[in-house]
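Okay, so here's the structure we're looking at.
Partial view: only certain chains, each at its native spot in the assembly.
As written, the chains take the letters A and B, and residue 1 is the first residue of each chain.
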Amino acid sequence: MSAETDVKPDQGSLGQAMHRLVTELYPICRSITGNGLRETLRIVSRTIPLQLHEVPSGTRVLDWTVPKEWNIRDAWVKNSGGERVVDFQAHNLHVMNYSVPVRAKMSLGELKPHLYSLPEHPDWIPYRTSYYKEDWAFGLSHNQLLALEEDSYDVCIDASLADGSLTYGECLLAGETTDEVLISTHACHPSLANDNLSGIAVAAFLAQALSQLPRRYSYRFLFIPATIGSIAWLALNPDAAARVKHGLVLAGVGDAGCTTYKRSRRGNAEIDRAVEQVLKHSGARYQIEEFSPYGYDERQYCSPGFNLAVGCLSRTPFSRYPQYHTSADDLELVRAESLADSYTKCLQIFEVLERNRRYINLNPKGEPQLGKRGLYDSVGGRSDAKSFQLAMLWLLNLSDGGSDLLDIALRAGLPFGVVREAADALVRAGLFALARPVTE
Amino acid sequence: MSAETDVKPDQGSLGQAMHRLVTELYPICRSITGNGLRETLRIVSRTIPLQLHEVPSGTRVLDWTVPKEWNIRDAWVKNSGGERVVDFQAHNLHVMNYSVPVRAKMSLGELKPHLYSLPEHPDWIPYRTSYYKEDWAFGLSHNQLLALEEDSYDVCIDASLADGSLTYGECLLAGETTDEVLISTHACHPSLANDNLSGIAVAAFLAQALSQLPRRYSYRFLFIPATIGSIAWLALNPDAAARVKHGLVLAGVGDAGCTTYKRSRRGNAEIDRAVEQVLKHSGARYQIEEFSPYGYDERQYCSPGFNLAVGCLSRTPFSRYPQYHTSADDLELVRAESLADSYTKCLQIFEVLERNRRYINLNPKGEPQLGKRGLYDSVGGRSDAKSFQLAMLWLLNLSDGGSDLLDIALRAGLPFGVVREAADALVRAGLFALARPVTE
């Protein structure tokens, strides 16, 4: 199987394979620490070589401290008849993530302050967390809540919150240079399919594909708990952080919405222009949004002390679809074809980054005679200019050291591939030279 | 009565109080010099401490010379029956402002070159002036003009044009710093209510309110005759002019139109951004226009040799409402609620200027852990980000020394007050420090 077929396999089967991974991971109760997270990373490591790191509870990371490790075995609210009216086994969103252990009998009135629901979506269970304040609660559908009668309830959260460690997974694919492309996805959400698992699946399959391709850049994939994970990584890996030239946070890449890209804090970094170029020529609807400091782990990568060129790729942005952070973010919300499409766009983005170069036109006075080099139609007078020839003219005109291929493709409105091929032809014809050596 | 209640009194009563001042000033025949102007300033000085300056006729001020002082007692055109067919006592717009004295008998044919009217508004008297060329004329409604028959007319303008002085009023409210905010309004128009008196009333009440509030800046209020007044002030007060950091010309702030702001010549000065921020979050329609060198006294403040950061605030811009410079610019055109709204917006603008600062994020690597400082919800997962938390995230992300609170509020699309409160919270938490000392 050649590298070529790895890059562009049948999208149908690829999407289905990613959806199968999402399906396998879906039931696990993940959190920002604990065995659910470890099991998830171990399953991912069947697809790609993943190094698991453990950061002990109490470790100072930037302004934060790694919290105690949380593990949960079971949880329920039983009525006086012994029936589980709220049951962690039925859905792990029934327990507020990081709930402290509890075992008590209480009236409905005592219980209610520990229950939360979504009146506007009465069949859905909301997702809540309390990582940094010790508390406990149960989530349930609003219909479930309304059905609760006055009774004596047996309440149990069989969990532990104790010193342990925070786990994250890392896969580094070394390239010709030590300049890095960072792909980061959070892996800390329990049974939420689009917000979490879609990013894990696409990132894993991207790493698998890239591992078989020649790479100018090194690629670092991070599967981390949100916020504390990226903060821990940044704190513990300052040298690697300094090598990041481009980066993408992947999150919510499996729903049916169009692709959305949120620019890096820099706003017009190479990654921002590369994504814009790919989306512009994708033939599909897309939206590009300005940076804002609210969202996923780009918040940390783009904090002013790092200011990395990291944007965020998603489909419908977080919180703008009703199923977000509820039990309705399930296996039906995530579609195989959306996963495959997100995957393909990412590979195209990496291709642009890999191939983007700055060239110098060695013959800047007048156009060189392309025809004698076999690069131009010998019959003149036709009114249709071919895009390959247009690309050469744009390249010759703008390659004075100030613009790279991506700049030129964006200005010319041409696909990057055509511009790159035209640049290759000009190099072969001796008309173009790389402005800088490949390895800096 | 606390400062707080001074700033935001009941808008209804405040608007009515300003309208009463407009009503009191309306009958006076003002001009760029003379007793009408002095009387106006004396009435204003009942509301605020106003220093009256007299600049003698003949004084050279920049490229100009202070003209002779003009005073008028009476004026009429009587028909042969002794009836006043044009009567200064009925409306002071009946005489061209700065008309030289005249006492003559003449035919209608001899009189007509000295009459002007508005055919398109046959019931309105137009406003005309001839400050710098000695001439005389009567304004009258077009219907009045049409009704004049061949007759021998007795024409009288009982006025004097003689050496005297130009008067202007000044109110300086010293602040913590000698940096100044300049508020300038013209006070030279006779019975015109919106174009003149509305600005006087709002400026007077703003000075009264600010006098009772703590002030970082010093505030200088000028009540001056248009053009020659600002030129005289600039000529005679170069040191004060150099201290002006921000300024507003107030004119036409009482009609029912939406608020209009004309930017300073600098275009993006702090005053320009402050006004834009306030109008954007006002919930009301508004328009912002680019600087042009035609208009009110911003023409002088923004001349290239001064180039002060002074914009112009009005409602419907001058000359774009039909009543402009006619007897229809009367007490009904000016509305109490518009005066109150203009006043409130100005106070909000000053508040932004007072509170705008540049901070440094002392913890620029990653987000600081806001939760442990009580600044962030402990329960995660909700999809609604509160504007206070958003404001903190924007502040932390952008406070690297390059942006002030106003820049951040504009970029984040958040009200200034929320951003300022969030900055205060970050200062209290030890996460933020002022980028520069309060007093420069």
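To be clear about the criterion, contacts are C-beta pairs under 8 Å (C-beta built on N, C-alpha and C of every residue); 3 or more make two chains touch, one makes a residue touch a chain.
Because the structure is predicted, anything quoted here is derived from the model rather than measured.
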{"item": "Copy number across the full structure, from 2 displayed chains", "value": "3"}
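Here is the rule we use: only the chains that are shown with their structure count from here on.
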{"item": "Separation of subunit A from subunit B, taking each centre as the mean of its C-alpha atoms, in whole Å", "value": "54"}
{"item": "Subunit B residues within the subunit A interface of the complex", "value": "361, 363-369, 371-372, 378-385, 390, 393-394, 396-400, 412"}
{"item": "Touching residues (chain side subunit A, partner subunit B) in the complex", "value": "62-65, 96-97, 126-133, 135, 227, 230-231, 234-235, 265, 292-294, 299-300, 302-306, 318-319, 324-325"}
